[in-house]
Each structure stands twice: as structure tokens, then as C-alpha cells.
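What follows is a structure written as C-alpha cells; I'll ask about it next.
Missing here is one protein chain; the remaining ones are kept as they sit in the complex.
A, B and C label the chains in the order they appear, each numbered from 1.
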Amino acid sequence: MREKADNTGPTSHEEFEPRIVALFCNWCTYMAADLAGTSRMGYAPNVRVVRVMCSGRIDPQFIMHAFARGADGVLIGGCHPGDCHYQEGNYKALRRFRLLRRVIESLGIERERLRLEWISASEADRLRRVADEMAADIRALGPLQLSIPAEDFASAEGAGAELTSPRIAWQTAAKEVAIP
Amino acid sequence: MKKLAYYPGCSLKGTGRAYDESLRAVFEVLGEPLEELDDWNCCGATSYMSIDKREAYALASRNLALAEREKADLLTPCNACYLVLEKTRRHLADSAEMGHRVRRALDAVGLSYEGDVRIRHPLEVLTRDVGEERIKEAVKEPLKGLKVAPYYGCQIVRPYATFDDQYHPQTMDRLLKATGAKVVPYPFKTRCCGASQTGTLPEVGLHLVYRLLNEAEARGADVLAVICPLCQFNLDAYQSQVRREYDLEPIPILYFSQILGLALGIPAKKLGIDRCVVSANRVLERRAAHAA
Amino acid sequence: MLREDGFGSGSTRDRAVDGATVNGDAPLTNGNPPIRIGVYVCHCGTNIARTVDVEQVTEKAGELPNVTVARDYKYMCSDPGQEMIKEDIEELGLNRIVVASCSPNLHEETFRGATAAGGLNPFFFQMVNIREHASWVHEDRESATEKAIDLVRAAVQRVRHHRALETRRVPIRPEVLVVGGGIAGITAALTLAHAGKHVYLVEREASIGGHMAQFDKTFPTLDCAACILTPKMTQVKAHPNITLMTMTDVVKVEGFVGSYEVTVKHRPRYIDVSLCVGCQQCIDACVYKRGKFEDEFDVGLSKRKPIYLPNAQAVPQVVLIDPEQCIQFSSGKCKQTCLEACDRDAILFDQEERVETLEVGAIIMATGFQTFDARRSPHYGYGIYPNVYTALEVERLVNASGPTGGEVVLRDGEKPTSVGIVHCVGSRDQKTNPWCSKVCCMYSLKLAHLIKEKTDAEVYNFYIDIRTPGKGFEEFYQRVAAEGTHLIRGKVASVYQQADGDGELLVDVEDTLAGMVRRIPVDMLILAVGLEPRADAEEVRRTFNITCSGDGWFMERHPKLAPVETFTDGVYLAGCCQGPKDIPETVAQAGAAAGQALALIDRAYIELEPNTAHVIAEDCSGCKTCIPLCPYQAILHDDAENRAEINEVLCKGCGVCVAACPSGSIVQNLFEDMEIYEEIEGVLAYA
Partner (left out) sequence: MTKPEPKPKVAFYWCASCGGCEEAVVDLAEGILDIVGAVDIVMWPVAMDFKRADIETMPDESILASFINGAIRTTEQEEMASLLRRKSKLVIAFGACSQLGGIPGLANLHDREGIYRAAYLESPSTENPRGTLPRPSSQQNGHELSLPGFFETVRALDQVIDVDYAIPGCAPHPQVIQSAVATLLSGELPPKGTVLAPDQALCEECPRRESKPLDLSISEFSRPHEILIDEEMCLLAQGLVCLGPATRAGCGAACVSGNMPCSGCSGPTSRVLDHGGKAISGIASLIGADDEEGIDRILEGIPDPVGTFYRYGLPASLLRRKTLS
């Protein structure tokens, strides 16, 4: 498959359609997305939902992985404070998010690209608003350009296509992923 | 209270000058003198909105941006301005798409708007921020015996009822009561005054004027209190025409701020009371009688 | 595709995966059987196929690595659809299944079953939601199709990492808690009790019966509400399997399906319930010679004393004292005549509130509704003009046991000669409640009939639409129309008292059938107030960890297929707490809720999703980060081994510890890191 290569993205903002990875908790925000469906409530098709049981399952690595693999935005959706199906997972998500956002911003990624929203199972309308808003915000920002300028490696040997895609680092190397 | 930037709008510089004069005088006496927003522009009124929304929002939002620059909320007495600015504020907050367009337009003239401005009406500020207690204390010449019918008009409560009830607004009633006047039950307080029709379909518009005034008369009101320059003009200036068609006694139409001003002891001249078409002498006489 | 080593493009394993695109069945890792995935894309009739190009999705899926077969079918959830999966597993040697159809909340179980039927572990399955998340929310065919392809790719990449898992079973306690003692709660409690289950019926008021007890006649049959309700109320009281708790609030709910621990608080009624026989001599003896305080049951239309019986048919038939009103409580200096009058010494001024914990396996919510506060629509004049009434007030007026003995009279005692009934008050209105309250048309027609019968007044019904979808409803409407009730189709614009009238009200209304604006004078105006969620519904749903829909009613698990279940296992809904309903519907739903609870209890156990977490002991460094994060105290630190350990029985599978583990040593089944990474990458990989 093709990696999202630098500088080869759409040239103008008008053509650009952002890719937004949405990490939704099973009980509130995923349900809200289902409800948006049963209510035929249209929203920006840019959002791709990945389900986890609780926003507290969301590891900052997932978010960075999403950005590294070509996401222009990441949306985290969880239950409202006090409403977590698992009592307080959403607070953990919030704590990580507040710290992660400082890091992400220090690395030059605009804050509009990473959002955390509390969306309950009944708030399909809110989901729509957040999705549309985020798509519009990121469309205005343009694609996320993470990669390293190609000329930097023009002379490099053995580098090639790998350079534009963040790799899985050392650490996964020793262990095989067990495929039963 | 967050700083207020006074946004008079065009009417208050023209036909509604008495509204401007009386408001300034009242706020002065209450120790909150009005400061006019520097370099404000036309709100666009309802007409622009129906021609090109984007440009209309951009036009109105410039005032919001100017206020935000001064870290102020907008104080907007004219019903039409109030509605247009409130609508703009809401729309920019709700529609990301429109928000971007408008922000681009503002950017082009070196302005920005983050959404941190509230639109406020004098009725709200006087009842909530200043408070009836302070007003009661400031009343020098209570309007005992004066019967007032409170008329709110349409745009202040429709479609957004921001600070008062949509069907049964009370803020002006409360202010008028604070002056010592008697507020008569007036079931037509938010019905159409016909201002948009008097010019184009006079028979419809004048009938609506008649109904409002006739009801005020039936309720025994000495004066009709209004909050909108268009209502004031419509109900005041067309009375002679209405009387050609219907049986009706003349009834003065005053801004609530003028009545409030009288109670605060501000001279009638300063309140622009002589600018009325239908003489408001009976109101002044009552005050004089009471003072004596 | 995620590379599983860290070293550039030259890795052999990486090539193996990519190579799979050629023949579709190359092994992922050496020494393991090749991954063979079957992808099934559902049309859902036209629900998906109209917006998503199902053929294209299938074609693209077929090109993905490790995909052995990709098919599309009209209805995957149908028998032939499931059969297809089963056969492919057997004939093509598939070992992973992906179905792209609707929400996993709907059919994940179905397709796991089909996977298992083919001989695979059911968790070698991944579902893709291309209906709720694609075809139903997008108009543009191209972008909806593109999204569906992305979601399918994500599932294909993810499912390669799935493992065989076993489900866990937990036992179910046989007791049930029913919250609310209206007709819904009564029906549910009796059904369960008859089936031999023990029920705790908790009611916050002093008597059960709910709103139904306040009504006179019920539409469309006009049978007397008390006659059909009272026997059921007494049955509840008498049933050995029902513990009735009135004046009781649920304050805390802990635990989970099968073993909930419910803390209830019994508020004092200052009467010993076991001694009081409801003789009411204490009420006669009260120092207040006549009623002084608004009677709640009569909606303020009559007065009662501080010591009172909630209503004539109250169950339990026991008085109570309102400490806010009783002189003994406010001053301590009452003559306490009631105490003397009670020959059973049942009055206890020093009774205190009591807290109790109940253990139950399931919970039925039957907390009902409240009527719309007509003051919120002041243009109808309620609270401003004395002769504007709500329908509930008029229910009491027409009731033979009501404050006027069934006479319909105005506040001054006069009989009205003309009566208006405004439909849809607070309902079908964007400014108040947008929904149709369902019962108001019928009860308005019922009131029109009763008033006409009792007063012979002219009755005007102002309606937007007359909605009569029910057995005998339309016929009742025809009957009332034939009786001469005026039916005016139009919304009332305003109501006001005439300037010189004697309380007569003027109703301004557009008569859309006559094509004119009318002003109709009436003596009495009745507002057909709608039904709305109780003011504390939000608080209650938090206590029970269930969800409210946007309008504030408790939310059912699925609007069609699971109308009495909630998202919280073991908690069911009955009656109007879920949305407006008439009495027959409420009774039917209460029966259904009881049935669901019975089905749960009689199975004796429940199978839990195996999505628990476990620590890989050899990887754990004993850093203790996870320990305080678990809301269920399921993680212990083994001091001897210096390792964290998860008690999988206590683990609920939220995954908080997995995300937090700083050395990546905790794994959550079904949501392993690699599975999620692959899914993220899958939705992003540009086709």
C-alpha cells in the first residue's frame, strides 16, 4: 500500500479531504455514532471510527501512530465526566490528553488536530457537530505534514521510501507477534 | 459587570434619537455612563440578511470584533440591531464553515473574533446588573398613579428569548413598577405592531396599530411604553391616520427609558419627550401634579 | 501493514505479509498456519447498497493480503448468509471472518455464532459497521464507499491478530428490584412474584398507584381507573414474594449484572407501618380543624392536614406526617391530640431515616413521567388566569372521589357553560418538548366527553392533529365528535382575560379548516399537558448507570429489537420512564421487562465478553502504576514475586491499566495493542 508521502498530497486546500481517526468508547460515543446512523443524521465522511471499550483504553501511542500513519486529525470520544461506564476511565483519558496535547503542540501539530470530546450515547447531534467542525477546521489547516523533506536524503543510500513513514522502532523487533 | 460598549445603531441617531438621549441620561444618573463603541457600522438589519447571508454576517461581525478588541460586551437598545447581532453571534459559534469565512473577512481588515462577546439589551442590564433595588433607590419622583401598558414588540423575544420569556416577558414590567407607575395587564405585549406593513399595505398595518392602541385604551393605560425605535415611530406617527379610520383617543408612545428617566428626576427636555408626535403632556402633567 | 520488526524495508517477514497479496494465503509468521480470511459485505437490502458500492467494497477486500475470499450478499444476517460463512470455513479452510454490515451492537453475536458454527473459535471474527457509520450517515456514494473500504481494510488487518478466547460465566441472583410503584412497576412486580421470584418494590411516595390512581376513567373504554388498579395494588401488598417499600429512595447502586448491591434510604413517615390500620382517627383529632395544606394527590385542588392518608385507596393504607407542616416538628409545642387519638400507639415523632442494602440480580426501572409544567408556555395563561387548568387537575375534578365529588365547577363554584381544551401543550413544540406525548389526544377527547356529560357545556378541542392509533381509539374519536364537541384544527395563539369581562377568557386561534382566525370566549380552559421525563431523571440514570436519550427519557438498548433492555446488562425499562405510553402499552412493556428479567434469572448465569486484561508476568517490572488505576480493585501486587496480577473475575475489561502500563506488559483480550494499531493503520492506508 502507498504511504502518505510528503509533498505529494493534494496541492490546494479545496481538494484536500482530511482523514480523521476517531477513537470512540463503546458505551457512549460509539453509541452516539450508531444513533446518528439510525437517525440518518449526516456528518462529514472524513471520520473513521475505531472502537475501544473505554476512553481510558486509549494509549497516547495510538494517537501518535495515527498521526504517523497519515491521519490529519484524531478525535477521542468518551462518556461525560461522571458517566463513565467503568466509573472513571474517562478521567484517565483526560489526564493523558492534557499532557499529550502539550507534547503534540510542542512538536508543531496544531491543537485543532487533536480533540477530546465527551459525547453521550444520546448526543448524536453533538457528534455530528464535532465531526463537521473538526473536518472544517482541518480542511482549513491543510494536510498534516510530518515527514522529512526529501532533499535531505537525496544522496542517502539505502534510505528510500522508508524515510517518509515513521517506522516501528527497535522495540518490537525481538518479539514475534503471536499468530495462533 | 463586564465592560459594555454602547452600540446605538442607525435609528437611534435618527428617528429614535429620543431613545438615545433618554438612555444616556438614565445610565448617567445610575452611575454607569454609556461609552459608545468606536467606529461601529450598520448592523445590516433584516434586509441584508435576506440578500446575502455571508456578507451580512461579515458586516455584523465587524461590530463583534470591535467590541472584542475592547474586551467589552455590546449594549444594543434597538430591537432589530439586537436580533441581527445576536443571530450573527450564534451563527458564528454554531457553524464552523461560516465561522471560517467570516474570520477570513475580518482578517482582511486586521480584525479577529474569537466568540467572546455577548449581546446585551438595556432591559437586561437594568434588571440584572443594575437591579431594581438600585433603581428604586434612585427614583426621585415616583410616577404614582400613572398607568402604563408595556409593549415589547417582536424581535426582542423572537426567535431567541435570551433574557426574558418569549410569550410573557416581564423585564420592562418590573422596571416600570420600580418607577412607582401602575402596569396595566396588556395581553398584546408581543403582538405585531405592523411597522413592516404600514408603508406597503397601510390598511393591514393601520389595523394592527389600532388593535394595540385600542387594547391599551381598554385597559385604561395613560401611555404605552416601548423598547424599539421602529415600534415607537409606527405607533406614534400613524395615530392621526388611524383615527381617520377608527374611533380612538390619542395615546402617547414613550420609550421605557423616557418613563424611567422621568422617575429619576431627569428633565423632560433631556429625555427627548418633546420629540413625540402625540403629545406626552398628560404624562408630564401627572408627574407635575404628583410633585405638587 | 505494520511491520513486526524494527528494521527497514528489508525484513523477511514483511515480505511474507506483502507476498500474501499475491496468493492470499501466505503465512504471517513462520511455523504458524497461514491466515485465510473470508470477508462478507452485506447489502442490508438497500440500506447499505443504496449509498455504498457494495460490489466495489467486495472487490477491494478481495485484493487485501490474506483474504482468501470476499463475497457480498443481500442479507448476511439471514440464514443463507450465515450458512455461506459456515460453508466457506469448511470448504476454503478459512480461519478468520470479517463481516461488513451493521453495528456490532446488533449482530456481532449472530456472526460470532456463524463463525463458531463453521468450527472456528467465535473470536476469530471482526465486524465492520458500514451501515450506521457509513451508508446511513453519508449521502455521497463515492465517499461513503471509500470509507467502507477503509473500515473493511482495518478489520482485515486487525483480525489477523485475533486469538482464540473463552467466555466467562457469572451467576445471577434471583431477586429483582423494581423502582417505581405506578402501574408499570406494579405489573412488573406481580409478574415476577407470580413466577416465584422475590421482588423489592421501591416507591418514593407514601402510596403506590402512581399517576393512574389519580385518573377517573380510562380511554377509550371509559372503565374506572380505580376499579382496575386498586385490586392490583392490594395484591402487591399481600403477595409473599413482594417486599413493598414506600417513601424509599435508591441512593446507590453497585455491582453488575447478576449481583447488584442496591442501597436504599427509607424516609421516616413518623408512623409505625406495622401498627397503623388506617382508621384515620388521628387525622380527625389533629389540632388543625380543617385542611390547610395543598393536597398533592388532588394537585392542589383540595386541602389536607399535616397528618394525612395519601388518598382514599392508598396502599399501604397508612397515614403519614409532613414534618414541614406539623406543629410538633416546627415548635415542639403541639398538644399532640393525634397521639391521644391513636389507640395503637402507632405515631412515632422520633422515627428516623433508615438505610438498607438489597442484593438483587436484575433491576427494572419504572419511574414514570411528570406532566409538562404549563407555566413554561405562559401564552396559555396558566398560573396567570385562575380558570385555566391543566388536564391532571381536571382529572381530579371529574373524579367522583376528587375534591368536588366529581362536579366540574370553576374556582368560584360556578358550572362552566363553555370549555376549551388545548391539545399539545408543551408537546410537538421546538421551544418546549419536540415529541408527541401520545396520550393527550385521547385523554382530551375523554375529558371532552366527560365534561359534556356532566355540564352540557359547549366544548371546544383545539388540536394540531388528532392522533388515534390504537384499538378502539378512532371509534372513540368519532363518538365524541358525534356528541357535538367542537373540533377546531389550529394552534392557539394566545389566551387572555377580557378587559371588562368577569373572568371570561378569550382564545385566539386560527381555524385552519374554516380558513379564518377565530376568537372564542370560554369560561374554562383545559391545557392538555404532555408527558416529560421526571426532573431528576438525569440523577436517577447516573445512579443506575443507564443512559438518557437526547430528550431525557431513559434510553433503550435498541429502538426495535431491545426496547426494554438498557446498555447496562441486567437493568430493564418499563413504562413511561422510557417514553410516553398509554396504560395498555405500559402494562405490555412492564410484562416484557419482567419477562426479560426472568429469562436472565432462570438461566442462572450470564456469559461475559472475554475482553479482560492480564499481566504477562515475565514482562512486568512491578512498577505498580496499574494498581491504583483499576476502579474495581482487580489488580493486586504480589510482593513476593514483585509482579502485578489481575483477578479476571473482577476485571470488567475497560483497558485503563493496559493503556497505562509503562512497559507494555498488560494485554487486553480483543483489544490488544497490535490489533488496535492495525485497525488504525487500516483506516488510514490509502487505497
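The definition used in the following text is that a contact is a pair of C-beta atoms (placed from the backbone, for glycine too) under 8 Å apart; a residue touches a chain by one contact, two chains touch by 3 or more.
What you are looking at is a predicted structure, and each value in this text was computed from that prediction instead of being measured.
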Touching partners, among the displayed chains, of the absent chain: A, C
Identified contact with the non-displayed chain, of C:Cys620, C:Ala634 or C:Cys651: C:Cys620
Residue touching the undisplayed chain, where the options are C:Ala134, C:Val425, C:Val480 or C:Val656: C:Val656
Residue numbers in subunit A that touch the chain omitted from display: 59-61, 63-65, 67-68, 81, 88, 91-92, 94-96, 98-100, 102-104, 106-109, 144-146, 148-149, 152-153, 155-159, 162-163, 166-176
Chain not shown, touching residues in subunit C: 5-8, 10, 619-625, 627-629, 637, 642, 656, 659-665, 673, 677
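Simple rule for what comes next: only the chains that are shown with their structure count from here on.
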Chain-level touch network, classified as line, ring, star, complete or other: complete
Highest-count interface - the chain pair sharing the most C-beta contacts: A-C
For subunit A paired with subunit C, centre-to-centre distance based on mean C-alpha positions, whole Å: 32
Inter-chain centre distance, subunit B versus subunit C - centres from mean C-alpha coordinates, in Å: 46
Centroid distance [mean C-alpha coordinates] between subunit B and subunit A, Å: 49
Multi-chain contact sites of subunit C, meaning residues that touch two or more partners: none
Contact footprint of subunit C on subunit A as seen in their complex: 1-4, 17, 19, 21, 27-28, 31, 33-34, 36-38, 40-43, 45, 48-54, 56-59, 61-62, 65-66, 69-71, 82-83, 85-89, 92, 96, 120-125, 158, 160-162, 167-173, 176-180
Subunit A partner contacts - residues on subunit B that touch it in the complex: 94, 96-97, 100
Of all residues in subunit A, those that touch subunit B in their complex: 129, 132-133, 136-137, 140
